[in-house]
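The other protein chains are all here in position, but one chain of the complex has been omitted.
As written, the chain order gives the labels A, B, C, D and E, with residue 1 at the start of each chain.
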Amino acid sequence: MDDDRYRRGWEKLEEIDGEAGERVIASLKDIAPDLARYIIEFPFGDIYCRPGLDLKSREIATVAALTAMGNAAPQLQVHIHAALNVGVTRGEIVEVILQMAVYAGFPAALNGMFAAREVFQARDDKGQS
Amino acid sequence: MDDDRYRRGWEKLEEIDGEAGERVIASLKDIAPDLARYIIEFPFGDIYCRPGLDLKSREIATVAALTAMGNAAPQLQVHIHAALNVGVTRGEIVEVILQMAVYAGFPAALNGMFAAREVFQARDDKGQS
Amino acid sequence: MDDDRYRRGWEKLEEIDGEAGERVIASLKDIAPDLARYIIEFPFGDIYCRPGLDLKSREIATVAALTAMGNAAPQLQVHIHAALNVGVTRGEIVEVILQMAVYAGFPAALNGMFAAREVFQARDDKGQS
Amino acid sequence: MDDDRYRRGWEKLEEIDGEAGERVIASLKDIAPDLARYIIEFPFGDIYCRPGLDLKSREIATVAALTAMGNAAPQLQVHIHAALNVGVTRGEIVEVILQMAVYAGFPAALNGMFAAREVFQARDDKGQS
Amino acid sequence: MDDDRYRRGWEKLEEIDGEAGERVIASLKDIAPDLARYIIEFPFGDIYCRPGLDLKSREIATVAALTAMGNAAPQLQVHIHAALNVGVTRGEIVEVILQMAVYAGFPAALNGMFAAREVFQARDDKGQS
Partner (left out) sequence: MDDDRYRRGWEKLEEIDGEAGERVIASLKDIAPDLARYIIEFPFGDIYCRPGLDLKSREIATVAALTAMGNAAPQLQVHIHAALNVGVTRGEIVEVILQMAVYAGFPAALNGMFAAREVFQARDDKGQS
């Protein structure tokens, strides 16, 4: 059964998303605990644990995709935090979002940049890099 | 004036996209030569020349975004070529596309994977890595 | 002329969307009354009155689509209300939204679930099922 | 009843879309004749007949939207024909599509431009402007 | 470990998608066998096995979402087959797709309808309902 995936996923979620990820999981407790479980098991227990791509590159991919899609603002913020948590620099995040102007248009890049500014300010307030 | 941006952009386009990029530019000659010029100047002359993010990470971001958006199949193929051209491995490309199942759903990941298979086969046929 | 469509549509809108639908219509009075009229006539007077699919299935389809598209949060809430009004259960709505993780990604499912939680709470506050 | 809308819509569809529009309607005969009827009645009988915006501007809006959305290639081609039919020039269509690079990214503009090229060639073959 | 999910998922995939699903899985063998495994385990082993919503409603939700998103044509065809396989009628599928004109626009509904026509013809050719 899936105890391994769940435990492995939970550890990976804590490593990558930290407090923000735990808050998402907690927020699902009352309405859809199984969605919380699937998030731990599939994205974190299966995908982010895979060996073929380093975590920095994985978060660059996710920040790029969520910026380009432009319809998942809260998840973009969580993953800008995550990117910083695994070692992507603020400057690199700004470059990824800026580049999305080419592929998804300037509004997508602008809204991504405003999300990054909020995340950077929240981390400044807590003294996080 | 913009001679510098154009020349710098053209060199970067050749480095990254190679023959596939040149074909896109050539295909615009009769209908919209200015779009061809803007593509050389802005994405390649301005964005891909920026120092803050390495080309491998830039192509990972682009492959992720185009897979997730799911409505730009020809450009996704061009950028899978580009990613390979700048040193992303086939295995890493498969990981990026696979990860998009989490953020854009399984159909987006499937269609991205089929695009990758076509590109890999075309390169096999030419003896390219 | 269209008196029949309008009257039939208005009754269907009241049956399905109730108070939330009436508020949307009222909110268009000053800026675009014709959009209000078209909403009554086409979606409600034409489509939702069609005999070939029951209202429960129609609302399941709409909740699925709006969750997957992810760019119409207010309309998703209106249709979660509507689904409940025509007999879809809360548990079934949670299942539909959860399933969208497969087709549109986890962020779409998460944002759909948070919309459902708001609707469920609003109905709890009013003692509605 | 709706005889007026239908007749008015059919005339407007013929004026705007010409042969291409009639082919779409005919193609729905066997599978969904009611969708054909709604297309005649609502977009053409209701919307394109409204007095507040000239047909050239309406087709500029439609070509822009379909280029930006990037997931409706056949309909984009129909509306590039339609724009030309109501007096938008080829040069103006190229400008509209080019501008979408700003709002929806370069892949959307590229795919829109390739659609325009196909339409222009088809019309050249028939000696149409 | 996951043998149970995999076996359960494979049976569910065969029940729902039949031959079309098996072809998708087979097509991933050479390039991304893990994506094939995840498709069996998560959508089919986890989601479609859940008790809270009948399979007919699940396929109505999926056909609606894929029609509305408009960027996953092959998967839409697979799920129109799937809907028919689990007991949704052709008429009901036409209704679901038609309704998407309201939420995602007429081009999405048109392209969905053309997908349905191809599926219906393929099944007619094989004598399937």
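Operating definition for what follows: a contact is a pair of C-beta atoms (placed from the backbone, for glycine too) under 8 Å apart; a residue touches a chain by one contact, two chains touch by 3 or more.
Note that this is a predicted model, so its numbers are computed, not measured.
Undergrad: Out of A:I25, A:C49 or A:M113, which is the one that touches the chain we can't see?
TA: A:M113
Undergrad: Would you mind spotting which of D:I16, D:A36, D:V86 or D:A104 touches the chain that isn't drawn?
TA: If we include the chain that is not displayed, D:A104 is the one touching it.
Undergrad: For chain D, which residues lie in contact with the unshown chain of the complex?
TA: 42-43, 47, 50, 52-53, 57-58, 60-69, 72, 75, 91-92, 94-96, 98-104
Undergrad: Which parts of chain A are in contact with the chain that was left out?
TA: Touch set of chain A with respect to the missing chain: 69-71, 94, 97-98, 101, 105-111, 113-114, 116-117, 120.
Undergrad: By the contact criterion defined above, which parts of chain C meet the unshown chain? Give residue numbers in ascending order.
TA: So the residues of chain C touching the missing chain come out as 24, 27-28, 30-32, 34-35, 38-39, 43, 66, 69-72, 74-75.
Just so we're on the same page, only the chains that are shown with their structure count from here on.
Undergrad: Would you pick out the chains that touch chain D and also touch chain E?
TA: Chains that touch both chain D and chain E, as defined above, are A, B, C.
Undergrad: If each step moves to a chain the current one touches, what is the fewest number of steps from chain A to chain C?
TA: Each step joins two touching chains, and the minimum needed here is 1.
Undergrad: Identify the chains in contact with chain B as well as chain E, in label order.
TA: For chain B paired with chain E, the chains in contact with each are A, C, D, in label order.
Undergrad: Over half shared numbers or under half: where do the identical copies chain A and chain E land at their interface, same or different?
TA: Comparing the two copies, chain A and chain E contact each other through largely the same residue numbers, since over half are shared.
Undergrad: Find me the chain with the mean Cα position closest to the mean of all the protein Cα atoms on display.
TA: E
Undergrad: Indicate the whole-number Å distance between the mean C-alpha point of chain A and the mean C-alpha point of chain D.
TA: So the centre of chain A lies 40 Å away from the centre of chain D.
Undergrad: Whole-Å distance, chain A centre to chain B centre, using C-alpha means?
TA: 23
Undergrad: By residue number and range, which residues of chain C touch two or more other chains?
TA: 42, 50, 68-69, 94, 98, 100-108
Undergrad: Name the graph shape formed by the protein chains and their touching pairs; answer line, ring, star, complete or other.
TA: Drawn as a graph, the chains make a fully connected set, so complete.
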